[in-house]
Every structure is written in C-alpha cells, then in structure tokens.
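Read through the structure below, which is laid out as structure tokens, and then see the notes.
Of the protein chains in this complex, all but one are displayed in their positions.
Then we have subunit A:
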Amino acid sequence: MAGTIAIKNGYVYDPLNEIDGEIMDIFIKDGKVVTQLSSADMKDVKEIDAKGKTVMPGGVDSHSHVAGAKVNTGRMMRPEDHYKHYQKRTPLTHSGTGYTVPSVYLGGYEYSKMGYTTVFEAAVPPMEARHTHEEMRSTPMLDMGGYLVLGNNWFLMRYLKEGDVDKAAAYISWMMKTHKTYGIKCVNPGGVENWGWGENVGALDQANIHFEVTPEDMIKSLSELNEKLGIPMPVHLHANNLGHPGCWEITRDSLKIPKSVKAKPNTDVEWAETKRNAKRHESVYLTHCQFNAFGGTSWRDFESGVKGITDYVNSNDHVVMDSGCVPFGDATVMTGDGPAIHDLYVLTGHKWSNTDVECECGSGVLPFEYLKSNPIHSSQWAMGLEVLLYVKDAWKSIMTTDSPNGGPFTKYPQVIAWLMSNKAREDTFAECHKWAQDRTGLGGETREMTLNEIAILTRANPARTIGMSYRKGTLGVGADGDVAIYNIDPKKLEVNDYESIIRGFENAAYTIKAGEVVSQMGEIVAIPEKNTFYTDIAVDADDEKSMLADVKKWFKYYTIGFDRYPTPEKYLANPTPIQVNAEK
C-alpha cells in the first residue's frame, strides 16, 4: 500500500516530542504518521527492521542555495566544477554534474541520500522567481519553498520613507502570492541598493543614497510587517558589513532592533502532535552567523567575534540563527550581497559575476576554495563550529554551510562529525593553520553534541523556525511520513571513531518520504511526488488596490511587462499555499 510503512525497533530521535533515543516503532499510513496500523493495514505493509539504527524525522534544510538565477550563474561560470564530478543516468534517475553547484536533479538525489526531504531556497529575487520555480520544480525528491528578497526593494523603501505601513503590508502580501514564495529575506539592507552606485552602507544609522532609508529602518519595519502579516517564519536576516573584519558588532546591534517585536505567526494549518511548543517565538532569524561574526579591525588582527553574538543570543529569546559552517575545500560564493562579492574579488583576484535586479535587489557569484593552510579560512572553519557549540540551547541554532557559500551541503556529515567529536576537531586543528587555534576559542570548547542535539540542529529546529513543524521535522501523529534511518547504533557509537559518524550520515540506510522508501544506502529507489510551499496572505482589498496602482505606474521602468511579472501556479510542482491571516 503506497505511503504505508512500519519502522520497527529503531532508536528514535524526535526532539519536538522529547523522544531521545527510545526504542520504538513508527507507523505511517497514507503518507502521514499514525499511532498504529490496523491488522488489515498490517497485512501488506512494508516493514523495515531498524534494530540497532538511528531513526530521525526527514532532514530539513532551512537555508540552502539550490535553484534560481545565481545558482545557475554559478554552474555556468564553473565548468571545472562539473567535469570531474558527474553521475550517469540510471533507468530511474537523470544524469547530473557539479560538485559545489550540482545540476538540479543531482542536487535532489544528493540531499535525499543524506536523509533530507525538505529544502528551502534562501534567496529568490522577485524578477527571477519564475526561473527559481522552474528549477525547484525539476529538483526531485524534495519538498521546497523560497524566501523572497525584499531588503532593498524600491517600493518598500519608498513606502517606508513615506510611512505608509498599510501599503507596504499590501505590497509584501501581494508579492508573496505573485511570486509564490514563503518568507522574507533581507540581505544587506540599504547596502545592495547603494551598490548600484558603487557604494555600500557601513553603519545601521546610515541612510542610503536615494531613498534615505537606514538599515535600522529596514530591519525594524520588515520584522514588524512580517508579524503584522502573520508570516510563518521570522525575517531571514543577512546583516550589513558581512565578511569585513569587525562585523560582529553591527550584527549584534542588528539583532537588537527587532527585540521588542512579538512573534505572531498566524497560519491556517493542522498541527501534528508535539510535546514541545512547535510554534516559533523568535522575531529574527539570523542567517550564516559565521560570515557575520568577524572580529578584529583588519585581516592582520582578524579574530573570531562569534562569542559577542552567541552571548547575545544566549541571553535573549527573540533570535534564532543558522551557522554557515566552513568545511574546507571547494565552494562557490553566491549571495544577494553584491558589494560583498566585489570585496572578495579584490581579495582573491578570482573571476566574479555581478547582477543588478532592476528595482529589487542585486547579487554576485565567485568561485572559492577554503584552504586549511590559510589563516583566515582555518579561523572561519573554527568559527562556524563555535556558532553551534557556544549556543547553549540547541533550539536557537541550525546547522548549515550556507551551501554552497561555506561549502556544499554534501559536507553536512563532516560538520556533524566535528560537532559530535572532540577528536575530530583536534585532528583538524593539527592539520590547519595555527590561527584557528590562536584567534578563535574553539580549542577550549569541549562540548560534544548528542544525536538528539544533531536532530534538533538538522530537522526539528529548522522546521520549527520556518513554521513548517506542523508537518515537518517531527514524527508526531499527523506529521508527514518523512523519516531518515541511519546506520548508527547509539549504544555502540564511539565518537572518537568519527569516520563512522561521517559514513553513517553520508548515506542514510533508508530515506522515507511520505511513507515511501525513496533512497536506500546511497541509491535512489523511487522518485516521490513533491510539494512547493508558499504563503497566501489575506489583506485589505482597498490597500491592495491603491498599492497596485503605484506598482503599475512604476512598472514602465521595468524591462518586463506587468502581465509577465507573476509566476503562475503551473510553474510549481504541487503548489501548496499556506493560508495566513493578517492582523486586521
């Protein structure tokens, strides 16, 4: 029976239900988790013996770059990323190439092999939404959604300058529906707009050139609007000055801005059973903290500034963040932060690409290699791990590599090994530049994460943070039947033998999506149906009408016609709107 499965005797980790390695059975019927199966169901159910194995909800990546214009630019400008890394087609799967920026098919398969079932594309420029959805539609195995880039949008900056909050709210809700996106992304607020004139912004109270809006205005207004509209996830913030020595201070100060904003996600969905409160209470979601946590004043006295940020996070409850770990090796840097990419070009001399997305945002792409022998890179490696290890409560952090910025998502198993094993970290310290030891505090950190904490960082918390835990990141009754079973026996696990951790997480023994086994020990065995999530926000019709009049009037400055602007539903695989009730 399709979507019906019984997983027997595994060590189950379901942090949202406070299940920490208990031996139990998980039953899935018609793609959803149920308490038990009737004897009629049991007759032709697929039974999986998970004895001696680790069972977790399917992995959820709340921040990855896997689809859209900048990812595609990364593929095009890096032929060398493809010619050694390829996979032949099989009767079931497509061929594919690419290491740091795999083709869409390969990307889907590789996530699935690691036990992931849900991935959110973290930056969708409005004008490129159609392209992004086309690529997401072609990415197999994964349920997906995208965050709309709004931190330098002309309409928003104009409405905020004029103080017209209602129109701004109407604009955001219309844009979410129009581009079928899920949440708000805010990249280098104010700075990317200035980059159109070769400038950036360096301080939170620095107004940008033509709109005279400061980063502080932008962060404050976007987070307030986010909650006013009841969007499921907090504003996904990429802070200003990213990648500059000393940027940790502006990052911490940015986090203070939405402190008084109360989280009010207001979605019209049915919630799976969970013991913990599965709703978010944070008003800001800081992205790739490591890149925002540089200390010192120049590259000469560069040091980790992570502690400054994690101290703040530890003592405040309105912040959640993802790490942006650096696992060494090849990467492709891609971001909506155009000026940051230019700085990297000046630093490295590598080829780079830069785009201005008309009245909306910008972006840049640059190939990169993180070397153990490089003092800065080795410090960044340590800092990415510091971010996760210094935050006392795992429910405030999420493990990512900002794939492919810090490194490709296929390195997650390696990052997990560093988090779980002191020895793994010590061995890497021995191989890399001494700055990692001297300029960061990772060497003094002895925390070794448990499998339960890993389950929080890689599925439960990303799902909860972005408001998807009503069906993802948990094995509570009513949740999606997405399960990852790893060949790791928690009773026999020896963390000093970290290679076994890497092996275990690299190829899930089983990846189950909606009750169907889709990949088994690194081999794709079925191509599941997939869903694309977006928020559908109801707002006042009059506000929408007057806002649309403004937008249409300005559309003459766009290079595409107004009718060509929206992304119709046919560009989405199984479009799944999430009804959101805006505050009236």
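The definition used in the following text is that contacts are C-beta pairs under 8 Å (C-beta built on N, C-alpha and C of every residue); 3 or more make two chains touch, one makes a residue touch a chain; residues count from 1.
FYI, contacts and distances are computed from a predicted model.
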| item | value |
| --- | --- |
| Among "Carbohydrate ABC transporter membrane protein 2, CUT1 family", "Fe-S cluster assembly protein SufB", "formylmethanofuran dehydrogenase" or "Acetolactate synthase", the UniProt name of the subunit that does not appear here | "formylmethanofuran dehydrogenase" |
| Touch criterion as defined above, residue of A:Met77, A:Val165, A:Val517 or A:Leu548 at the omitted chain | A:Met77 |
| Option from A:Ala40, A:Val346, A:Ala430 or A:Ala541 whose C-beta touches the chain left out | A:Val346 |
| Absent chain, residues of subunit A that touch it | 77-81, 83, 345-347, 349-350, 367 |
